[in-house]
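Report on the structure given below.
All protein chains of the complex are present and in place, except for one that has been dropped.
Just so it is clear, A, B and C label the chains in written order, and each chain counts residues from 1 on its own.
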């Protein structure tokens, strides 16, 4: 598949860019961070995104979708990242909707996907139980009872958890933490008895929750798959999520890069523009290379998701590893090259650095993906 | 112990520096490399070193030594490294003599150490059986027979093996490759029946051998220790060897650094001295920091060997890891900053780069020592 | 008096004057007491201990007794530190007055200036802050614009300073101001001491990416400063500034104060063990083991180099421009360490606030963010690299 944009894709990019120029409001992010309580999803912006059809992008037309793919969704994510515009696209469309699409029965799809596309229903994926990304480390148990199942455990870092209507929960029916066997995926409405949330605001303004499940009753038809290995589904979902997130990171990275290069051209010290100093020039040029490599691999990975070939996992991991490293570099150079002003809260570069840092660690940092890439290549 | 030189140490440094200025002959190294056959140790230079008392430095006066330590031996090694003057100090004094001193009986010491000090006897340590440094991976077997033992196996990368009169061989009496138990150290004269050598010249002009042992008869009193664990002795020997080698590396590193800084001051391009370009300036300054850190840790590690405290192993590994990294950096920057001339055989910088590369990998590269440091700190 | 006689004297005095509450493991002594007019002691024992030190001149033991010190030799100072360490105590009084301004005054001030200001620094009565940087003059410090125009026996000071650390809690500020706008930039600068209670001085705290910070902006709006508060000659302030920057770098390069680790909060290994659920033994991920080992080994190398340098200075070699190397390397090493620690801590260290989150939970995060400033403030890494290249390596301009 070509790495260049089709005409439709170029138009989508323009429309997303216009939306972001309009909605971008970094001061609101600052205010939000220092207000008490953890904010909910901004329903107003969300409904505008829904109207633009973005929630429909990756779903089949049968469910009301546009039948497009990640090549298109990635364009939107990238533009959102450019302006740090937050939305539940990742939690609701990529994770929640994605899992339903991959592993749900047609009844599940019928019930859930149209509501996701319409923006009426928000959901998320509750999987993490450790500080570092380690999706198979599942201690949460799903126990069969005479009248259905009981779900017990605690999930960390559930994206937009405080706004979700329903969770997909990764739970263990048998085996031990770390086994890739014995896992199940269960749908759990957020208002179920025994579900309790602690909501957290992250350094970049995202919201996540710790979700406790205490003997929550899970009905039979809430289970997404048979008793087969769920690990493959989880891999597939994470491939999608890492690549969508990588697109968002790419947007943020480009903003930091652009604002820093611009600063190098105007800031004067020692009687010269600081961009004329070769020490900074060479670093800027190397940074440019990393940004260009990042752009390329994101394009390839988005297309790999859509093609769903045998190398998708490797490409997705190479993509997330690269974007994590470039985000780290961009945060570091962005701040360092801005000097003192760069570490003040009033300058935007710090917000982008924090956004990059959160995304760098989410769904596995570059170390994680190096080893995942190695394993998937058989070494 | 102070990290500054005592007056005696300063004098030793001066005398070693004078010797090296006198003996330094990099063209001989080039000639040697392209001559057929693998050369033996240069006995003439060796006898001059013996006369200067360098072979006696680390040994007790009881055996004819000077009763000094690695703080002093390191001074000599550093100066030798500065001029790439080769000698069997590492193989014969540090490895062979060192093992006898640590693990030999008093009969062994009586027989061997005075001959080592007098320069009459050369020896080496035959331990390696894999491409990467992995001293416990020992497949060579030592089997008890009615009339003594039989040694069978092949050792790689035996330093100055072609010139050695005797080897200390690390062999396995029981257990499996990788076990730290069941190892023995045996003395084997080089002219024993069943000993066969393949001699190799390394890229930096050092000589090493593959030594085959085929059912070699080993008499009881050739064994250095009881049947206890030898791994501790091996660790101690490698601590000494890595730190002595680190000193030699430090000398080479400083030569490359000095010649490159000098070149930056004289070479002109684009109408200016290339040392005036900030891109190179900043890299030179960072390189300087690494060289200074290397100097400091070598001093500390040499003293740690002499004090033989509980943290010796950690300090020795930190030292070798640092010197390996700095040697790598120095080879890279030394050549890159010299430009085209730096990759020609006629320029000296390449010889120093090769010397650094060999030393970087010998006795474990920085990865090896990172993990050794971690293990010895309990994590 | 021999070294050992002095040691005995110190011991006796400590026995008599150091309250048990200020010693050893359960010591109530705070890490640092900055002093100043806004400061009050939380505990009478601490007050008693500091007063005793002040009376003895041992808060600044190497300064002459006439200026609040005790005139001790370097060797005696060493003994004093050793003996205090031995009973687990120290002199908690610390300030920019003691570490930066004091040494500069000793070198450049008039006798009257020394007698006026140094004893109040030694006793902690007056807290000082530093007015160097300006918004337009960051790395290029000497391009500063804050002006002082002579008017009779006063200067009229107008302009803005930034990164004036703890200005809102300080009593006086030492400032670089421009007294000649026509001279080359290094030759039109003077060094002034300004009472922050003077009319026209105001401060505003700076919020950093890590949240509230000790840094302020300080504004001077036609502030009158007596000419007698100028240190050294008019337009020769850069000489004083350079000496002072050297002291600052020396201070920043000390990897730790009183052997407390410089990066606050839980150690790397502790975080890794929690995060990887491995309370003891080998950690399950070799790549992380290697990364932890690398920063630990680098710190060992750095501390060794620092020790070597300290020994060399004690043996009479001066601290030269290589001070830049210490500032450069330590700030970057600390950044690498807290970056790794935050990464090991995983998703836990991405939280800013919310249910059940208190300051302790986000200490690692705040420290990581705050540490981003370390390679910028006090001279950027780039400036340090320039200094090393030029003044240590002698590379051409």
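The rule is simple: contacts are C-beta pairs under 8 Å (C-beta built on N, C-alpha and C of every residue); 3 or more make two chains touch, one makes a residue touch a chain.
Keep in mind the model is a prediction, meaning the values are calculated, not measured.
Trainee: Kindly name the visible chains that come into contact with the excluded chain.
Mentor: A, B, C
Trainee: From the list A:19, A:238 or A:373, pick the residue that touches the absent chain.
Mentor: For the chain that is not drawn, the touching residue is A:373.
Trainee: For the chain left out of this view, which of B:4, B:102, B:202 or B:259 touches it?
Mentor: In the full complex, the listed residue that touches the missing chain is B:202.
Trainee: Given that one chain is not shown, which residue among A:195, A:299 or A:349 touches it?
Mentor: Counting the whole complex, the residue in contact with the absent chain is A:299.
Trainee: Which residues does chain B use to touch the chain missing from this display?
Mentor: Output for chain B: 33, 38, 128, 130-133, 156-157, 197-204, 208, 269-271, 277, 279-280, 335-336, 339-346, 350, 353-354, 357-358, 361-362, 365, 367, 370-371.
Trainee: In the full complex, which residues of chain C touch the absent chain?
Mentor: 285-287, 290
Trainee: In the whole complex, what residues of chain A lie against the chain that is missing from view?
Mentor: Residues touching the hidden chain, for chain A, are 2-4, 261, 264-265, 272-273, 275-276, 278, 281-282, 284-286, 288-289, 292-297, 299-300, 314-315, 317-318, 321-322, 367, 370-371, 373-375, 377-379.
One rule holds for everything that comes next: only the chains that are shown with their structure count from here on.
Trainee: Averaging over Cα atoms per chain, report the distance between chain A and chain B in Å.
Mentor: 51
Trainee: Averaged over CA atoms, how far is the centre of chain B from the centre of chain C? Could you give it in whole Å?
Mentor: It comes to 43 Å between the two C-alpha centres.
Trainee: Express in whole angstrom the distance between the two chain centres, defined as the mean CA positions of chain A and chain C.
Mentor: 42
Trainee: Which parts of chain A, given as residue numbers and ranges, touch two or more other chains?
Mentor: As it turns out, chain A has residues touching two or more other chains at 277, 279.
Trainee: Give the residues of chain C that touch two or more other chains, as numbers and ranges in rising order.
Mentor: 382, 385 - these are the residues of chain C that touch more than one other chain.
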